[in-house]
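What you see is the complex with one protein chain gone and the rest in place.
Chain nomenclature is as follows: A, B and C, assigned in order of appearance, with residue numbering initiated at 1 for each chain independently.
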Amino acid sequence: MNSKTRIGIIGATGYVGLELITWLAGHPNFDITCVASHTHCGERFADFFPAFRGLIDLDFIEPDPRQIAEACDCCVTALPHGVSSVLVPQLLALGLTVLDHSGDFRFKDQAVYEAAYHLQHPCPELLQTAVYGLPELHRQQLAGCRLIANPGCYPTGTILAAWPLLAAGLIEPDSLIADAVSGISGSGRKAGADYNYCELAENYKPYGVTRHRHLPEMEQELSLAAGQAVTLSFTPHLAPMKRGMLITLYARPNAAGRRELEQTTGDAFLYRRFAEHYKNEPFIRVLRPGQLPATSQVAGSNFLDLVPVWDGHSGVIKVFSALDNLGKGAASQAVQALNICLGYPETAGLSAPGRVL
Amino acid sequence: MNSKTRIGIIGATGYVGLELITWLAGHPNFDITCVASHTHCGERFADFFPAFRGLIDLDFIEPDPRQIAEACDCCVTALPHGVSSVLVPQLLALGLTVLDHSGDFRFKDQAVYEAAYHLQHPCPELLQTAVYGLPELHRQQLAGCRLIANPGCYPTGTILAAWPLLAAGLIEPDSLIADAVSGISGSGRKAGADYNYCELAENYKPYGVTRHRHLPEMEQELSLAAGQAVTLSFTPHLAPMKRGMLITLYARPNAAGRRELEQTTGDAFLYRRFAEHYKNEPFIRVLRPGQLPATSQVAGSNFLDLVPVWDGHSGVIKVFSALDNLGKGAASQAVQALNICLGYPETAGLSAPGRVL
Amino acid sequence: MNSKTRIGIIGATGYVGLELITWLAGHPNFDITCVASHTHCGERFADFFPAFRGLIDLDFIEPDPRQIAEACDCCVTALPHGVSSVLVPQLLALGLTVLDHSGDFRFKDQAVYEAAYHLQHPCPELLQTAVYGLPELHRQQLAGCRLIANPGCYPTGTILAAWPLLAAGLIEPDSLIADAVSGISGSGRKAGADYNYCELAENYKPYGVTRHRHLPEMEQELSLAAGQAVTLSFTPHLAPMKRGMLITLYARPNAAGRRELEQTTGDAFLYRRFAEHYKNEPFIRVLRPGQLPATSQVAGSNFLDLVPVWDGHSGVIKVFSALDNLGKGAASQAVQALNICLGYPETAGLSAPGRVL
Partner (left out) sequence: MNSKTRIGIIGATGYVGLELITWLAGHPNFDITCVASHTHCGERFADFFPAFRGLIDLDFIEPDPRQIAEACDCCVTALPHGVSSVLVPQLLALGLTVLDHSGDFRFKDQAVYEAAYHLQHPCPELLQTAVYGLPELHRQQLAGCRLIANPGCYPTGTILAAWPLLAAGLIEPDSLIADAVSGISGSGRKAGADYNYCELAENYKPYGVTRHRHLPEMEQELSLAAGQAVTLSFTPHLAPMKRGMLITLYARPNAAGRRELEQTTGDAFLYRRFAEHYKNEPFIRVLRPGQLPATSQVAGSNFLDLVPVWDGHSGVIKVFSALDNLGKGAASQAVQALNICLGYPETAGLSAPGRVL
């Protein structure tokens, strides 16, 4: 008898799939019993990802709901949006617990989803039961749920940076500007000359500078957290590194916030607010005033490092939020949510430090 | 008789010095006749920078004013602030034309300099005669001047991004936020474990997040350009690449600006404004709506690429400004200013395209 | 009562120290109870290496033998050669089990050590009792020993590539040429402009091209393994990456070897020899003919991937040997040796896959 949860990865040939398998292979409570890929069905997993030679002894199976349900109790769907929303209801119907990586189940409002993704949603009723898998916001709903919508990487970093400011009522809710930088794995395992090493190494550039799909997701959760409508300006950039994400969030204090910030040392005030806000969170590290984050300190880990700074000269609060787009922004956050969902210790399998090297 | 200008590089062992020599070695109107370095005096230049074996046949001399004045007609001082301000008056007194790379002669207001650099200025009278070497702002004063203060890299990218907005009276002058990213050469040729490849590769991080020395320099020039006091929030970051700089500038339109932006397609309106503003500038490229800059398109060149974008959703104007921190942000801008100063064609020696590869 | 081994890292501020702590922090049988550094004594470990905030709660102590002996049962000395040889005898005398990372205890012949390291050995008697910590060669002596000399990274990769050829008597023992490439972490956490990101990124170069210190170490162990004197030509290079090592070994077959290689498909013959030779080794992966290694498939793991190839055109056997210079070449190999030494399962704590990303 196996007391571990048998887990499958559906869409296991992308970077998020690869990363999930890395985290789950070292987890004490999961057995990876299934990897599915339509294109690579029948191939050995370890031939496709040779880093796993000697560690993972599985062949890719067809992403067929019945076969998946036979092989595992729980699965993660790392599939394109529009594909997930077709497969997930079938997996749920077969009794599986599902964590979905796409945007298909992240929205409460069907219209917002359809506008952002240019798709009709085939099972809008699931939007109400799906839990947005950010443990810091929805820990209670995650326990025992059946369908988790894993948050986007940018939303994770941005929401957790802005939340303490909004919760404390310190800022103008329409003043938020998120300048975000991602490592290249955020673009996925793309084929295309534009993703060639030679095009991206030693290069920094913005992309998707208006109407990025992650924007309505951020505004939904921030508005929920704040209890009022929040508007955000969001600009993603690509930095020449495999993984890592840093959001520099700018906000204008409201009159009350400004008074508080000017009465005392603004940085110390903000530090106390943030530290208090996240005091019970195992994976949020609020750095002390004077310290600054770096993506290399969180890459490969499930940590998110936060530093709020008061720029009195120009009257702007800055919050630096560093995470791993593939870790807390994707795969290890999925594991954290599954730990909660399935009743395992929340930190199980998640103690890796950031990789400086 | 030599009809070229004999030029010397004082402080030729840093990255700006190296870059200057690269640009000047290929310039039709200059002869590099002197490289000076106290530490490396007597060594062969091409042994220190082996890329120049077979190209530059000079030994480092002592940075002694008399020796420099014998060897050249004009010189560039690439020295630390506080060192420049001692040497430069001596070089001027000996009849040399000087372009200085430090912050020592960039300020009109001695007090602002002294607050930013924590130094007393030894020759404040030169602050009035020195010309801030941004050709787009001060072309006329550059012609025939004796002392040029080469602008900082961040100020170059930020001022040229914000100027058309301020000149057109479109924005709130205290709403500017500049999120800036530099390649690592911006830190100079540093010795220290923190600058080790292993610490910086695959890593992205903010630094100097309040009161950066370039901030008062930006505010001085922007206020001059705007004819009113301009306040800026500035945050520099380091991206894992040798060279390249991108500033993402955020601004809130004022009521008049907002009306204009909403009457028509905001991006097209902004494009026309920027294109008109810079229509006679040989090194400013305003990209068409829908295009985005990338540092690799300007690295190694003297070009600065600008893209203004109207984010109607959040009511924010974004301007992307891409340049080479060592090129238009330092060495090739110095060459452009010297071309003007000495009466050469402004684009002489400056036709290199950006290096994608 | 704690049933784990209390372990200390002496010299915990370099890259090998950092890597050791990463591996040991996730190991089920070790408790890191001590980190020592003379320079950083009194500082918090997690302030020096912020990736460990929230994970390691220790202050650096002075590398004083008594304090170390109080804090732990076993320790790893990651110190410069010449420093280790002074401290290690004191730690042994206090009852500790020691794994030393330097070259100080790797040689059986004192004269060879002294010629390679230009030092007099203070305790040559320990050279006979120290075990060269390559599990594949010295597994039996490692069990229960008191002093382990951790092999160099280049020797690990080269010895394990050449051994099957020598053991099978297939090659001329003086024909070996090892062309080796290391990631930059192999140089250590150096301060110096030559180690700056800008000098090393996008750059490839040889160094130490004759008389590298690792050469006599390789020849000692290969001669032992072969039962006859083996001479090697060794050339290290630096590639622009943080970690990873690849050795391309060239050898000429002797007459008997040549006959065997030409009778059948040479690659298949070599594959069978290598696979058979390492069939019981948990961390040596012999790839099948047609497959090739890449450092990204082993980086971050304790695996070493081997591919032998017969180049019939020029009559040369090539063996590709890929490992992580910080993993199987240093820290995880140390853990493997300690597992054996202390009676833990040899693979305990060592199941991490290579990091593609």
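One rule holds in what follows: contacts are C-beta pairs under 8 Å (C-beta built on N, C-alpha and C of every residue); 3 or more make two chains touch, one makes a residue touch a chain.
Source: prediction; values computed, not measured.
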item: Among the chains presented, those that the missing one touches; value: A, B, C
item: Sole residue of A:Gly42, A:Gly192 or A:Gly290 that reaches the chain not shown, by the stated touch rule; value: A:Gly192
item: Candidate in contact with the missing chain, chosen from C:Arg211, C:Arg259 or C:Arg288; value: C:Arg211
item: Option touching the unshown chain, where C:Gln90, C:Gln110, C:Gln141 or C:Thr235 are the choices; value: C:Thr235
item: Absent-chain interface as seen on chain A, which is shown; value: 15, 184-185, 189-193, 195-202, 240-242
item: Contact footprint on chain C, counting only the chain that is left out; value: 174, 176-177, 179, 181, 183, 198-199, 201-207, 209-211, 215, 231-235, 237, 239-244, 246, 248, 250, 292-296, 299, 309, 311, 313-316, 318, 320, 322, 356-357
item: Missing-partner contacts on chain B, residue numbers; value: 15, 18-19, 22, 25-26, 49-56, 185, 201-202, 242-243, 282, 285, 287, 291, 294, 296-298, 300-301, 303, 305, 326, 351-357
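Heads up, the rule we're going with is that only the chains that are shown with their structure count from here on.
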item: Dominant interface by contact count, named by its two chains; value: A-B
item: Chain A-chain C separation of Cα centroids, rounded to whole Å; value: 36
item: Distance between the centres, which are taken as Cα means, of chain B and chain A, whole angstrom; value: 38
item: Centre distance in Å when chain B and chain C are each reduced to the mean of their C-alpha atoms; value: 47
item: Contacts with 2+ other chains: residues of chain B; value: 198-199, 201-202, 240-242
